[in-house]
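What follows is one structure encoded as structure tokens, with my remarks underneath.
Removed from the display is one protein chain of the complex; every other protein chain stays in position.
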Amino acid sequence: MIVVMENGAREEAISKVVEKLEENGFLIHLSKGVERTIIGAVGDKSRLADLSIEAMLSVDRVINILAPYKLASREFKSENTIIKLGDVTIGGEEIQIMAGPCAIESREQALEIADIVKRSGAKIMRGGAFKPRTSPYAFQGLGEEGLKILREAGEAYGLKIITEVMEPGNVEMVAHYSDILQIGARNMQNFPLLKEVARFDKPILIKRGLSATIEEWIMAAEYVLNGGNDKVMLCERGIRTFETYTRNTLDLSAVVAAKQLTHLPVIVDPSHGTGKWKLVGPMALAAVTAGADGLIVEVHPRPSEALCDGSQSLTEENFNKLLIQIKKIANAVDREAVQ
Amino acid sequence: MIVVMENGAREEAISKVVEKLEENGFLIHLSKGVERTIIGAVGDKSRLADLSIEAMLSVDRVINILAPYKLASREFKSENTIIKLGDVTIGGEEIQIMAGPCAIESREQALEIADIVKRSGAKIMRGGAFKPRTSPYAFQGLGEEGLKILREAGEAYGLKIITEVMEPGNVEMVAHYSDILQIGARNMQNFPLLKEVARFDKPILIKRGLSATIEEWIMAAEYVLNGGNDKVMLCERGIRTFETYTRNTLDLSAVVAAKQLTHLPVIVDPSHGTGKWKLVGPMALAAVTAGADGLIVEVHPRPSEALCDGSQSLTEENFNKLLIQIKKIANAVDREAVQ
Amino acid sequence: MIVVMENGAREEAISKVVEKLEENGFLIHLSKGVERTIIGAVGDKSRLADLSIEAMLSVDRVINILAPYKLASREFKSENTIIKLGDVTIGGEEIQIMAGPCAIESREQALEIADIVKRSGAKIMRGGAFKPRTSPYAFQGLGEEGLKILREAGEAYGLKIITEVMEPGNVEMVAHYSDILQIGARNMQNFPLLKEVARFDKPILIKRGLSATIEEWIMAAEYVLNGGNDKVMLCERGIRTFETYTRNTLDLSAVVAAKQLTHLPVIVDPSHGTGKWKLVGPMALAAVTAGADGLIVEVHPRPSEALCDGSQSLTEENFNKLLIQIKKIANAVDREAVQ
Partner (left out) sequence: MIVVMENGAREEAISKVVEKLEENGFLIHLSKGVERTIIGAVGDKSRLADLSIEAMLSVDRVINILAPYKLASREFKSENTIIKLGDVTIGGEEIQIMAGPCAIESREQALEIADIVKRSGAKIMRGGAFKPRTSPYAFQGLGEEGLKILREAGEAYGLKIITEVMEPGNVEMVAHYSDILQIGARNMQNFPLLKEVARFDKPILIKRGLSATIEEWIMAAEYVLNGGNDKVMLCERGIRTFETYTRNTLDLSAVVAAKQLTHLPVIVDPSHGTGKWKLVGPMALAAVTAGADGLIVEVHPRPSEALCDGSQSLTEENFNKLLIQIKKIANAVDREAVQ
């Protein structure tokens, strides 16, 4: 950490900062320039957040040199984390495709889509039972009934299941039915939820928040890792920018960065990332090229009848066409997909 | 609602959209231009979110004409909502000042600050017992112990209390100790939490999310209103933009807009809104000028010893200086503050 | 400047960075931590931009400690810059109101508005002759004819004139007719234009770019100051964010920051800043409270007939009502307006 003092900071003010840092176990390097004094401090970074050095007299700025995460970093663990779910691996050679509807609407719909997903060669089915909706008047999902249907569909077709959990009190229930727990973008900094999912022996997929920096996204993973669950994957799903043509701006450079900075698998959601089904295919392929370990894609047999996100859902036909292209691209980057 | 069809959309596609809308009770006005056919639909807007019209064949775009909120709107209720907490009113003539530390750190600290707040003339004390922190290694608040201290401080000095509640399972506990429940920016779209606080007879302050549009912010209020709790106030606390000099960009035009679009009281948090105590004062005054019904300000006797947010906390001296200016400004806009 | 080396950087790499910095006249302070080596460098900051230290082997990051501007800074010149235009002063006690139409449309329109402005008590008239328009099909302004009209209107009513100059080749012409030269938001980083206006003895108003940081905005002023023209004022006119309800997000904290960081007058444009005339008044008042030295406001006798920006223009009636409130607010912050 580096503390930059204000121009003209008095000796006394400088000493107080040095003192406080030393009291907290930091080693100090002092550098007095003509205009500014700069204090370098080496020590236990996890204590820094609580020191309020910025608020001390004559302190201009505090600059953190080291990343605030540890367990998630490549420096801590250099080899890729590979998550195993029976015979399905996430983060290895194979690019995993997670596909399904925005929301589970009925048993028939779920089974029909599970059939589509199975026949496509994908191994994981997505589908929402608890839906975070901007409007209280919009369809909120089938709840536990939806989870039961998902479970049944997964078992009937030999698919792993991923679904979102929205509140700490529901984690146990959702974990009972689902193979993977999804933390939605709006809950990326729902810390009680992150702490709770860390207690379960289930893989966790953490969607990047709409305005979360890459560092904050990794810190959300750090919460789960620190809570004792090391089966964490990150999911880029678009960030909010000034652009309105796309629902969000899918930030593929965040995928590259996350793969370099952490050892965790990174999944990409081109459906929410673009909001327009015509953009989903090209961005899914670009994501694989950029290094994504998997894709989570909305598929619906009849998007115009979907209870949510119809405009960004692929039909079976478009989904299958996309998978053919994904195989080619995966091959070009020396990986595999949908064998 | 307006449905814009693609250039060259066939009659059949147009008919299907019309049909679906009519089946759902909408009145249709069809307008065929040279390049585009446009379908106007009048009906129950609350059903729209579930129709997935955008996903229908040859539909280019769906444009919502009416605001998606109802209970929060000025059209629904034209007079200002005034929330009463004993002899304290929020949303009336008087501009309410809520002041206190980022986090309750100890009984001594809380009582010392309560004394500062009381002597300043402010009537509401803020203070966090459950703290949402980006890092799992940072101080997370004292929890229920912090709530007890807050309650004690409030009672000892005759101050109302506001504190944050972070998860549905804790609402009852927090409501037991606090006069006002605060929904933090990161939880603005924590829908289970919004539904839960709606069940309690306590005023709710909803902070605007870091990347929430004004409409989404009002929709969060709509969740609480729709859940049966009409004591809702909005709080602007800065949005996330590309600017890094300030911690957030305090959007005072959102205050003006929210006052025009809704009947709810609007509070401003210049501490989180700027992140720098030197900016807090001028922005607090500007907020009052823009029409804010209250301010929530971080005050700490020794900011450099604060366990969080020290750099944006005012000292007692600066806080009292600010209050003198607030009185002058309140007077200039025909309101009152800290009598 | 601080250079942070990568974890595990070799001695040789560290030495090369130190060497390069020393060759360029920097004094070096080396600090070797357990995980990272950090190199502090003190010297001529204006040379830093050309050194490409970031690209050296094993360099993780370069952090600039000092602001990159000098002439614009409060540290360089502590007292406020006051710009004199005959008997009109900008940056002093008096808050200056610049008012007029988006575009000069005709001699009649210009004279009618000049009359409104004069009677209101304002001393400076704005009006565009060269208009930057997103569409090549939109009205582009009357050009030199518009400048002549503006000049005539200014002289007829004893008003100072401000108008935009869009290209280096036109500066001489615009300077011939106008008292103040305006650099539009889209041209804030049009460096040839900044260099050219620096050559004239006319006050320059620099609008903040749509996505310009406060630092970049001040650097634009530094270009003009460095070019020899010290009559520079900054103008906050809203930044582009994700919010679409307002045309831009008017960042009043940038006004406070610019007043603290520089000695230059700061003007606020609430018309472009909000894009909605119903928001213009409250935000104009908030700007004055935040410390603005002036306002630039769009006024049109019949906004619905304006050739541009009608929706954000005030009528004469609303403008005069606003001025009454501005006087009250100016008084509350110990300043004057429209005596």
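Letters A, B and C mark the chains in the order given here, with residues in each chain numbered from 1 onward.
Assume a contact is a pair of C-beta atoms (placed from the backbone, for glycine too) under 8 Å apart; a residue touches a chain by one contact, two chains touch by 3 or more.
Small disclaimer: the values here were computed from a predicted structure and weren't measured.
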Missing chain: touched chains present in the view: A, B, C
Omitted-chain contact residue, chosen from C:L21, C:L181, C:L261 or C:A306: C:A306
Residue in contact with the excluded chain [from C:M219, C:A254 or C:V297]: C:M219
Touch with the omitted chain, as defined above, among B:I38, B:V88 or B:M173: B:I38
Positions on subunit B contacted by the hidden chain, ascending: 2, 4, 7, 27, 29, 31, 33-36, 38, 40, 42, 63, 65-66, 75, 211, 240-242, 244
Where the missing chain touches subunit C, by residue: 20, 46-47, 49-50, 52-57, 68, 132-140, 166-170, 186-187, 189-193, 210-211, 216, 219, 222-223, 226-227, 240, 277, 300, 303-311, 313
Contacts of subunit A with the absent chain, listed as residue ranges: 211, 213-215, 239, 241-246, 249-254, 256-257, 260, 273-274, 278-279, 282-283, 285-291, 328-329, 331-333
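What we mean here is this: only the chains that are shown with their structure count from here on.
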Type of subunit B:subunit C copy interface by residue overlap (half), same or different: same
Distance between the centres, which are taken as Cα means, of subunit C and subunit A, whole angstrom: 39
Intercentroid distance (Cα basis), subunit C paired with subunit B, Å: 31
Where subunit A touches two or more other chains, by residue: 211, 240
